[in-house]
Each structure stands twice: as C-alpha cells, then as structure tokens.
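Note that one protein chain is taken out, while the other chains of the complex remain in position.
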Amino acid sequence: MLDEPVGWLSAVGGALNAIGIVAFAISGALLAVQKRMDLVGMAGLAVVTATGGGMLRDLLIGATPVAVLREWWMIGAALLGALAVFLLHRWMDKLDRPVLIFDAIGLGIFVVAGATKAVHHGVDPVGAAFVGMLTGIGGGILRDALANDIPAVFRRDSRLYLLPALLGSSAAATAEWMGWGHWAVLTGIALVVCALRIASELLD
Amino acid sequence: MLDEPVGWLSAVGGALNAIGIVAFAISGALLAVQKRMDLVGMAGLAVVTATGGGMLRDLLIGATPVAVLREWWMIGAALLGALAVFLLHRWMDKLDRPVLIFDAIGLGIFVVAGATKAVHHGVDPVGAAFVGMLTGIGGGILRDALANDIPAVFRRDSRLYLLPALLGSSAAATAEWMGWGHWAVLTGIALVVCALRIASELLD
Partner (left out) sequence: MLDEPVGWLSAVGGALNAIGIVAFAISGALLAVQKRMDLVGMAGLAVVTATGGGMLRDLLIGATPVAVLREWWMIGAALLGALAVFLLHRWMDKLDRPVLIFDAIGLGIFVVAGATKAVHHGVDPVGAAFVGMLTGIGGGILRDALANDIPAVFRRDSRLYLLPALLGSSAAATAEWMGWGHWAVLTGIALVVCALRIASELLD
C-alpha cells in the first residue's frame, strides 16, 4: 500500500474510520445515559470518545493541526451517534452489553487506523504499534475518566484490553510497513481485535 | 482583521489575554485556599489554571513550542494573581462566588482568544470553534482535577458551562473568519459568554 496511500486512506480507510467514530460516539452516549447525564452531556461525551484517540495519535506523531479540526464531519458523525442513542435508548433495558460491543468495534478500527497512519508519517513499526495501541485506548480512557468510571485499562482485567489492542496494532504496523497493507488484511485485523475483546469479556 | 492580525493580537488581544490569565490564576489560587493548600500549591494551581487551556490550544493547532514557553510573562502574571489571593483572601468569608466570577471572566476571554488564534493558523471556522471551546474549558478542567474536584463540565449542570463556551467560540470563529473580527466585536462576545455563565449559575 505504501506506493498509493491515498487510495487506501480515502476509500476503505475513510469508511472504517467513520464506522469507528460512530461506534465510539455511541459507546460514549450510552455511558452518558447510564450516568443520567442530559443531552448536552451525551453529545459532549460522544464527541470526546470519538475524537480523543485520534487527537492523541496526531499529537504524538506531529500531524498538527489534528485531523478533527480539518475533517469536522467527524464531529457531525459523533453527534449523529449521540442523537441515535438519545432517540433509541428507551427501548434497551441494559446498557453494559451495548457499551462493550460498540467500544470493541471502535477499538479494533482505531488501533489499525492509528498504526497505519503512524507508518505513513514515517514512524517505524515498533513506534507505530505503540501509537496504534494508544489511538485505540485513548478515546475510551477519556470517556471513562470524564464519566467518573475507572478506565477499563486500569481495572484488574486490563490484560483483556491492552493485549488485543497491542496485538492488533503490531500486526497492522507490520503489515503496512512490509507493503502488505491491503484493505482486506487491515479490515481482518480490526475484526480480530474486536472479536478478541468481546470474547474475553463474555468468557470472563 | 485577517489582513493585519498583528495589530489586533498585539494590542487588545494581548490585554484581554493578560486579564484572562490573571482571572484564571485567581480562580486557581482561590480553589487552592479552599482546599487548604500551602503557598506552593496556590502558585502551582494558579499557573496550571492560567496556562492549561492555552497549552492545549497550541498543541491541537500545532503552534509549538507552546506560547507560554516563549511568553513567560504569562507565568509571572499567574504568580502575581496567586500572590494577590495569598495577601487578600483572609478578608473574604466565602470563596465560591469569587471562584465562579473569575472563572467566568477567564472562560469568556479564552474562548474568544482560542477561536481567533485557530483561525489565524488556518483552521476552518468549525474546527476553530471546537478549539476555542477547549481553550476556554481546558484550564478549569485541569484546575478542578488537580484539586480533586469533579470538573464543572462533568457535573449535572454541564450544559450551563459547555453551551456558553460553544456559543462564544462559534461566534468568535465566524466573526474572525468573515473578517468582522474587530476588537469591539470580540470583546463583546467575551462579555456575553462571561455574563451567560454567571447568570446561569446565579439563576440556578
């Protein structure tokens, strides 16, 4: 993929990125409902969760102004996710499970997106794997901290969160670096991270 | 204003920035008194509150080294604010009201300063509104977190904090972008944000 980054980034990458943003936004808005916040709190938590990991990634690799300031459809997509939760959450009785699933989807996609963007910015694979992991966990850490929950990575079961993220970001960084970063490979890695995260929680 | 940014930035902008820094420093030092911190704690909390929002703004738009490292009169102004509180706080019985008022002054000024600086760095108006809001709330979030208070934006009444900030930063970003960023317009926006914030708290 290194010889035609624009194709990947603008097509499948853009679509995956949008799905990851909406998924994290939904997980943020659902947690806001659980914490009995109002509509403004839901919108705020949705935007922070959806954009926090990407902001951290862009700061660390020096891609400033950070992407969300230029591509503000991201804020719009996050607000749509919050609106969907606002309209639909009355029909759900328990919110733990949906928060977990949407968080896992966002984690898988953001870990891959963070690692590949870092490689495109000239970061070597080990550094890119580190950036990918932080991109994936950053939004969720901010979400949990703002909602006064102990972030998942700091809880006893942290290995079930950090290890899938680290495995996925290492795989994505290696694939992109070696020129194997086909959209199908990267999407597969995102799906595996997502599945590992959900499985580890359900089997616990 | 876009054709002569230096005039605005160096004159009224500089004066407003200094007032915002001192106001946030005072709010930080007053909270330190309320939390029974010593003089070092007061100075530290004053500096963090006064410079935190601007550091976040500069990191997000890529204006590094961040401004406070070059213009360190900001640290001096924050320390003067802390010193004033140290000398005068014995004559105040209740500190909630002064913390609120100085925080609102800082919020109004920093929201406008953040949005206009982002526009000058080539960020489009929507992104600049986002930066302005974060500039306004960043220092207060750090202050409250360091003093072990739940930050105001995370409390139940968060809409009374986020909405004035967002309205003000949107107005300032739009005005600056359209070339209407006269100092009187921007000062007016800062005053409205400050008034909305104080009114919403007093009427609650």
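Just so it is clear, A and B label the chains in written order, and each chain counts residues from 1 on its own.
Methods note: contacts are C-beta pairs under 8 Å (C-beta built on N, C-alpha and C of every residue); 3 or more make two chains touch, one makes a residue touch a chain.
Given the structure is predicted, the values throughout are model-derived calculations rather than measurements.
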- [ ] Decide which residue listed in A:Val123, A:Ala172 or A:Ala190 touches the omitted chain of the complex.
- [x] A:Val123
Task: Option from B:Ala50, B:Ile75 or B:Ile141 whose C-beta touches the chain left out - done: B:Ile75
Task: Missing-chain contacts mapped onto chain B - done: 37-38, 40-41, 44, 55, 59, 62, 64-66, 68-70, 72, 75, 146-148
TODO: Provide the residue numbers of chain A that touch the chain removed from this figure.
DONE: 59-62, 64, 118, 121-124, 126-128, 130-131, 150, 153-154, 156, 158-159, 162-163
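Definition applied: only the chains that are shown with their structure count from here on.
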Task: Fitting chain A to chain B on CA atoms, where both chains share a sequence, rotation angle to nearest 5 degrees - done: 120
TODO: Round to the nearest whole Å and give the separation of the Cα centres of chain A and chain B.
DONE: 30
